[in-house]
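Other chains dropped; remaining ones untouched in position.
For clarity, chains are labelled A, B and C in written order, and residue numbers in each chain start from 1.
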Amino acid sequence: MSDKKKPIQPVSGTIVPRYAGPSTFARLPELRDVEECDVAIVGVPFDAGTSYRPGARFGPQSVRQASRQLRTNYHPNYDVEPFKVQQVADAGDIACNPFDIDEAIKQIEKGSIELLQKVGSIVTIGGDHTIALPLLRSINKKVGGPVALVHFDAHLDTWDTYFGAPYTHGTPFRRAREEKLFLDDASMHIGIRGPLYSTNDLKNDRELGFKTIHCDEFQTNTIDQIVKRIKDRIGNNPLYISIDIDVLDPAHAPGTGTPEVAGMTTREILNVLRGLAGSQLVSADVVEVAPAYDHAELTSTAAATIVYELINIIARNPK
Amino acid sequence: MSDKKKPIQPVSGTIVPRYAGPSTFARLPELRDVEECDVAIVGVPFDAGTSYRPGARFGPQSVRQASRQLRTNYHPNYDVEPFKVQQVADAGDIACNPFDIDEAIKQIEKGSIELLQKVGSIVTIGGDHTIALPLLRSINKKVGGPVALVHFDAHLDTWDTYFGAPYTHGTPFRRAREEKLFLDDASMHIGIRGPLYSTNDLKNDRELGFKTIHCDEFQTNTIDQIVKRIKDRIGNNPLYISIDIDVLDPAHAPGTGTPEVAGMTTREILNVLRGLAGSQLVSADVVEVAPAYDHAELTSTAAATIVYELINIIARNPK
Amino acid sequence: MSDKKKPIQPVSGTIVPRYAGPSTFARLPELRDVEECDVAIVGVPFDAGTSYRPGARFGPQSVRQASRQLRTNYHPNYDVEPFKVQQVADAGDIACNPFDIDEAIKQIEKGSIELLQKVGSIVTIGGDHTIALPLLRSINKKVGGPVALVHFDAHLDTWDTYFGAPYTHGTPFRRAREEKLFLDDASMHIGIRGPLYSTNDLKNDRELGFKTIHCDEFQTNTIDQIVKRIKDRIGNNPLYISIDIDVLDPAHAPGTGTPEVAGMTTREILNVLRGLAGSQLVSADVVEVAPAYDHAELTSTAAATIVYELINIIARNPK
């Protein structure tokens, strides 16, 4: 951002209690309230691509609500004041059609392109994983080509079609590969686990250009080892991170559409993300928070914290 | 049914505890297990037409689970043994596409037509209210023309389109009227309440052929008075009853997609239904049970009981 | 109680906040802390007689917890200070065998007889309805013969056996009748509703000496009319009231084992109970609170309030 302006800060928790005040993410200013914006938080409340438990349409508002509680001034793990070194703002929601997946994808693509014309990076709160496809399209447009993709998820999300539908929450990365939206030599799944629909799933997936860090590997590898494998894979490429909250164990994130046991802890994912500081993170999404299945804001709080970590990574991006 | 056969009964609660045994509605036989069938219970787990809280796709299984607890041998209000005078069976679910409303509607229509070729009547468990349209089409085909329609709901469900979509859970009865699927001089809304999208809503609705018993009228009318108004309206026409569970007050049915306060009690709806004994009920549906928002099976138990009452009305149909 | 003593009062809410202090019912003194006791509250945490949802074993503690919130000094409907005109105390729980119904019944009978030797009346918190049988035995012993029985319940609880078991929560009043524990010309069911196991249920029940006020009658009768029918039936006989919390609608009491829709409201039951002031209430029970299915202490608060109303009726007993 221009060095003349001091970023507008979130409402302070010492003046307005955290349970009061604006409903923006972390009580940040709205996008319309800032002159320039480095990072925008945007909601995409869409879940018509869900195959099992729906409800991620309520994800953005619940993650914003949980984000009230974040203490955000200074992050010691990144040694940065993420809202001081860059202007962060809440861009509201991209409205999209709940009854027509194709139209919704167009609306998300259009909305995110328009937003990326105004801001440097976006961190999107889903919605189901269908939305990753139009978001990747917009990011490619912004960056001028494909990105390294790091995909945290219990599931591969690289099926071909589901009930004949090419665009659902189980297929975005196959479509993205077909459209060459990510670098096939610099992308990764992290946290994959569980049985598969077919013996071909993993093979197909490898052919799409992914390497995988299986969730079980967190049982035998240190975080440092895992971080190194990710960094080696992504290199210096511009990076997009897509996080399906079901990469977390259901104990840590019950409020999601297709929970899968034996997942990551929040401590593991935060430490992996912190290891990625220094990468060139161009944008990111956090998807599949379904609040109707949440309890005590467990899942929303995890997602809000992850969004905040992503903002910190961007704050530490190399210039 | 042929008088040679004795109907196969539900599994007895004195032999197999109610929490055990088959997961069919009321632990009835499956359709494939009976030679002839008078009334089939069928699930339509579809909720892609939902505008607010999704989750009615889990309605059929949750209503079946709650129906385990029903004591079903003899209903004193109808003075009938509904599973002795007719064969009732569970026909399972009609599978339909979660990602394509148009295809799903075709699947529901096809599935229910095929079912009605095998059985006398169906009582359908939704799913969202979108499904009422293909069900009415099938019933028209079965009956050979339009039916009297009694529609219990907090909302009119006669909007034109929503987000450009003609087929959603807010529009089935406008489409049905356009297709002349119900008798415009013998149909009724019951339980309507709350503010409206437009001053034209009620006017438009009347032009579609509905009369309305507003929910507030239960505060000033006796059940007998209300029953009389309904019976006068429907006459001797073949009758279809469509019950959106949100006609009940949220205190009685929290687990639904668009709850509206100031609704009916379960005692009121059961007494109204019992008043309709002697009508010619050809089929019925109970929709919009969204278990993710339910508590202690409140909503599912209400819906299961209502399904059972409908079976009793059919058992008392004039020959 | 002897007129020399002033009753020991519950802990005052103006000195110790209601969420603090002793866990006795309404923060009353323990039985061991008073010299004489007119009314004892006693828990019977037993649920091995449950046919569907178990968990009433946690009823006594949850009702006591909910009772913390009761404001109890003066009851304007009875115009009495129920803890000033009589000594009320909490007698703790009667421990009983969770694995052997027969032994548990003996323990409950023994425990309640011993308690009734020390106190004037007991109000028992269940536990499932199985416990009404040994309690009636003890009351008969105390009173010297059968009592008028007013039974609030969704279900008759007069089956013969269930899985061959003569003592379960569905059979206590058939056993009680066989043992002539209540007056067959002065007893009543109130709130009965729903379908039945057999066409004989109601007939059998009448032969056992019950009259019934069906729950639907609350839709057409005033409370005064219903109270009058009850009072006419019970006359001046010593009265035992047994209240299955499922007499309430599940909206008012979700936390119970066999919920039945179309039930009474809490406003209806409280007004009926208040109408019974002036009867000779010798003891009472409130059963079938299953907290695992409760929400926000709805059911426990209803039960605690009902226990408190019963204490007020006893306070107003004719001398």
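Throughout what follows, a contact is a pair of C-beta atoms (placed from the backbone, for glycine too) under 8 Å apart; a residue touches a chain by one contact, two chains touch by 3 or more.
Model, not experiment: these values are computed from the prediction.
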Oligomeric copy total, full assembly; chains in place: 3: 6
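Here is the rule we use: only the chains that are shown with their structure count from here on.
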Copy pair subunit B, subunit C: interface residue numbering same or different (half cut): different
Most distant chain from subunit A by Cα centroid: C
Centroid spacing, where centroids are CA-atom means, of subunit A and subunit C in whole angstrom: 55
Between subunit A and subunit B, centroid-to-centroid distance (C-alpha), Å: 41
Distance between the centres, which are taken as Cα means, of subunit C and subunit B, whole angstrom: 38
In the complex with subunit B, residue positions of subunit C that touch it: 51-52, 162-163, 194-199, 201-202, 215-216, 218-220, 249-251, 254-255, 258-259, 261-263, 293-295
List of subunit A residues in touch with subunit B within their complex: 47-51, 53-55, 57-58, 97-101, 103, 162-165, 168, 292-293
Residues of subunit B that touch subunit C when the two form their complex: 13-14, 17-19, 69-77, 81, 222-223, 249, 251-252, 265-268, 270-271, 295-298, 301-302, 305, 308
